[in-house]
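Note that one protein chain is taken out, while the other chains of the complex remain in position.
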Amino acid sequence: MSLTTAPAASSTDDALASEPQRPRRVPAIGKSFAMFRNGKSLTGLAILGVFVVIAVFAPLIAPYDPLEKDFTALRQGPSAAHWLGTTHMGEDVFSQVVYGTRGVLVVGFLAGIIATFVAVLVGVAAGYWSGWKSESLSALTNVFLVIPGLPLIIIVASQYEDPPLILVAGVLAITGWAWGARVLRAQTMSLRNRDFVQAAKANGEKLWRIIAVEMLPNLTAIIASSFVGTVTAAVLGLTTLAFIGVIPITNLNWGTILFWAQQNGAFPDYWWWYVPAGLCIALLGMALSLINFGIDEYVNPRLRSAGERARAMRKKGLAMDGGVTEVRVGQGSAP
Amino acid sequence: MTTLEFTNVSKRYKVRGAGDMLALDDVSFTLTSGQTIALVGQSGSGKSTIAKILTQLERASSGEVLLDGEPIPHRGPGLRRYRQRVRMVFQDPFASLNPYHTIRHHLERPLRLDKVVPKDQVEDEVRALLERVRLDPDATIDRRPHELSGGQRQRVAIARALASRPELLIADEPVSMLDVSIRLGVLNLLADLQRESDLGVLYITHDLATARHFSDEIMVLHHGVVVERGAADSVILDPQHEYTRALRDASPDPDKHFAAGAASTARS
Partner (left out) sequence: MRFILRRLAFYAFTAWAAITINFFLPRMMKGDPVSAYLAKNQGKVSPEAIDSLRTLFGVDTDKSLFQQYLDYWGLMLHGDLGVSTSNGLAPVSDVIATALPWTLGLVGIATVLSFLIGTSLGSVIGWRRGSRADWAVPFATFFSTVPYFWMGLIVIAVFSTTLGWFPASHAYDKGTSPNWSWDFVGQVIAHGTLPALTIVVASLGGWVLGMRNMMITVLDEDYVTVAQAKGLHQRRVLTQYASRNAVLPQLSSFALALGFIVGGTLVMELVFSYPGVGKLLLDATGAKDYPLMQGLFLVITLAVLVANILADVAYAALDPRTRQMES
């Protein structure tokens, strides 16, 4: 057996010199938000930002009070005075949509926060523990996943004459936390066996530090994605409940507008009354979905580059999915 | 002078649906400071199990592990002190560092945890550690693992292990996942560090060549049983057990000539 025995010092220096150096420096917070730094996420965040601005500055943006009735202008189409027309009682649809944004965003985000908090608690604990503790938490999660949410919410919400906002958000959260918990459990289980967690254990780090400092930062993308997904579901759930009439009309949101529209014969003629509210729901949902796609692409780089690579290859005349490997004869290629 | 005695240790794992698996069967050895023992064996021979037991990531099913005559505590401050004295370098440089944190974080944690130096000297100690492993502190300290190469990461892992000023080092296949051309550099670094700090090193590997180059004594492990042990040179040059012979014969010899059409594995 022979062994290459170069003098120790120089081989080390050679090794250092030949190793690639990358000069980028990224601060810790910047890394947390790297998942938002792509086209899809930014678009989604921009749209969401517009809605947030509308909700916060509603009194400044809306020309009328949403319930202000103008009996001289019933069921009018869009005009200069009423950008989105009026309802059967002369209320300004545009103002209603603007003020409705508040109800949607407040309940949506509240439900999202509660649900994500529970999901992190249950999911990470279930993932880190093993054995019966993990299995029972997993069974609990699965039960909540299977039980259909809307019928349960309908039954519970119909009990109360005027449920407070927090109760509505809470009920939406109860039916929405399970999905995030399931994903987090799977991710935590895979993280638990990674070498850097084992190394932290072997160095004597305490359990809470291992979870909080070592594991959680690697889970931020999943947690963010779960939060966005839960908010989307909560928004859709809330507007659906309002449309059915289960949630009292004291909470004005886009679903309430549609409820009134349907009850008062807006279909099909008065399109300005029912189209904008539904479009807003779809737009907000789309913005949230785009944010989630951005996070997905960050987590799974294959999604990010898939389209770009294919386009680049197409430019060179090579088909990405062609069945034949094209052989090119290049100039000056090495033998 | 520190002595670690691994005495008659066996380890059983429960396999779902197939009963028990015996990973280690009555294994014994002694590791002292200043000495390097190589633990050689193929995948599945039980090498990593020994490493895990030594770092208390797993517990032995039977037998004892004694450090300076005292059994390893299973919890509490005694275990913490043990972990300060016996440290591990993991095999996979890509997985053993947390992708989220900077190199500074990785080296600060053990310093703070074991209170190796007073708080105001932590930064200087981190830099000193990086220099010990022949990395440029300014270029490395604020980077994250994915910005470094495999060899650099492994050096950081070694620095992290040395942070608590241990007496014994368990190196679990430290160079197996590195490019061949830089393996020697990292191994020589380990040898230098051992000399400087009078460490006892357990070098776990599947590569006989580096085992001989690097260690005083070699132990050959096969299916959880120690089949041969002795001074490095004698185990390599004159193996007694057939498994050891097979290992030796499997190593490629660049000086050997191939006869056309024949695949001879006999040594020249």
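Going by the order they are written in, the chains are A and B; count residues from 1 in each one.
The rule is short, and it goes like this: contacts are C-beta pairs under 8 Å (C-beta built on N, C-alpha and C of every residue); 3 or more make two chains touch, one makes a residue touch a chain.
Remember, predicted model here, so these are calculated numbers, not experimental data.
Student: Where the complex has a chain not shown, which of A:170, A:217 or A:278 is the residue touching it?
Tutor: A:278
Student: So which of A:89, A:213 or A:244 would be touching the chain we can't see?
Tutor: A:244
Student: So that we can see where the missing chain sits, which residues of chain A does it touch?
Tutor: Output for chain A: 139, 142-143, 145-152, 154-155, 158-160, 179, 232-233, 236-237, 239-240, 243-244, 246, 258, 262, 267-268, 271, 274-275, 277-278, 281-282, 284-286, 288-290, 293, 296, 300, 302-303, 306-311, 313-314, 320-321, 323, 325.
Note that in this section only the chains that are shown with their structure count from here on.
Student: Compute the distance, rounded to whole Å, between the mean C-alpha positions of chain A and chain B.
Tutor: Comparing mean C-alpha positions, chain B is 44 Å from chain A.
Student: Which stretch or stretches of chain A touch chain B in the complex?
Tutor: Per the stated touch rule, the residues are 1-4, 6, 8, 11-12, 14-16, 18-22, 24-26, 28, 31, 194-196, 198-205, 214, 217-218.
Student: Provide the residue numbers of chain B that touch chain A in the complex, in ascending order.
Tutor: 55-57, 79-80, 83-84, 87-88, 90-92, 95-102, 109-110, 113-114, 134-135, 139, 142-144, 147-149, 151-152, 157, 160, 164, 181-182, 184-186, 188-189, 192, 208-209, 212-213, 236, 251, 253-255
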